[in-house]
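All protein chains but one are shown at their positions in the complex.
== subunit A ==
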Amino acid sequence: MAETIQELYLHNPMIKKRWENFLKDRGITVFADQEVDTIDQTIGLFDEQDNLVGTGSIAGKTIKYIAVSDDGSGESGSRFNQLVSALEMKLAEAGHFQIFVFTKPQYETSFQHVGFNTLAKTDYGLILEKGTPNIDTYRKGLPQKPEGAKSTVAIVMNANPFTKGHRYLVEKAAKENDCVYVFVVNQDVSLFTTQERTQLVEEGTKDWDNVLVANGGDYMVSYLSFPAYFIKDQDNAIKYQTALDASLFKNQLAKPLGIQTRYLGTEPTSHTTNLYNETLKTILPPEVDVKEIPRLTAGSGQNVVSAREVRALIKDGSIEPLAQYVPETTANFIKENLDLLQKRILKGQKINGN
């Protein structure tokens, strides 16, 4: 048996067609541009007659679109292993030693056999991880909760930027509990950079010493666990991905860290976030409670405080009304960096997302 691995260049329409047909025959049917465009490299496995018998792709640090043909010769397992090795080698060349896979639940054991660990599993999907850093090193790097803390809760926020609404939510959690983890979404695709967002959350929550601010890493509302949050998508995809995100949070973070409750703000305006909240409420209980806090309203009580509103004000350069939406720390930062922020918007940074 001499099966060889070759690179597949998908920008060649003939090759792309062949690749799509191969995958379609094996039950992978979604070729939306937003999925395919993220692919960095695709490889194919060919047998002696030059038939395509397996393929796999890498996108950033995730493995996607992997399939092998099973002709009953018992080769499918070794083909799969050969493909995963080759993909891992390519990822290692690109400097990625932390690898993720999104796949269907029935392939869990195939990936576990080549060293992957399951992060989250639902009826429709599965996320696995291999390499370092991993969820263990992430958990070890988190700030330690004080000894004797009885009620521990968590809030996950993008905080783009940190508003009075975020502050209100944190305040409520901090007053009602011994320890509050605030996880800031790591994905750097927002108007404010991850570092700026984290800094503003830290400054804005300084008054409570039972609040621990941490980066959400790859594990909370990231492209990995929740791509649709950043890419507008159909409702089903959102439900499927939020379920994975919620189950990852529940099993890999809430349980080991002893988090009993997750605090949320109600979401009257953002469709995606609203669906996300609904999913959290179905998946997290009974082990983890979900507490939904009504959103803070500004001024006369008609408008909810939202970071989107703040970004619109930044775009217009109207500094005065900011004070009713954001705490002083955030307002100062915006005043000092108004030029920079407006430049980012001019450069095409979207501000009407989440």
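Everything below uses one rule, namely that contacts are C-beta pairs under 8 Å (C-beta built on N, C-alpha and C of every residue); 3 or more make two chains touch, one makes a residue touch a chain; residues count from 1.
The rule is simple: contacts and distances are computed from a predicted model.
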{"item": "Record-based protein name (UniProt) of the chain missing from this complex, from \"NADH-quinone oxidoreductase subunit J\", \"Citrate lyase acyl carrier protein\", \"ABC transporter permease\" or \"Cytochrome c nitrite reductase Fe-S protein\"", "value": "\"Citrate lyase acyl carrier protein\""}
{"item": "Hidden partner chain, touching residue among A:51, A:78 or A:282", "value": "A:78"}
{"item": "Option from A:32, A:89 or A:338 whose C-beta touches the chain left out", "value": "A:89"}
{"item": "Chain not shown, touching residues in subunit A", "value": "78, 81-82, 84-86, 88-89, 92, 97, 112-115, 130-132"}
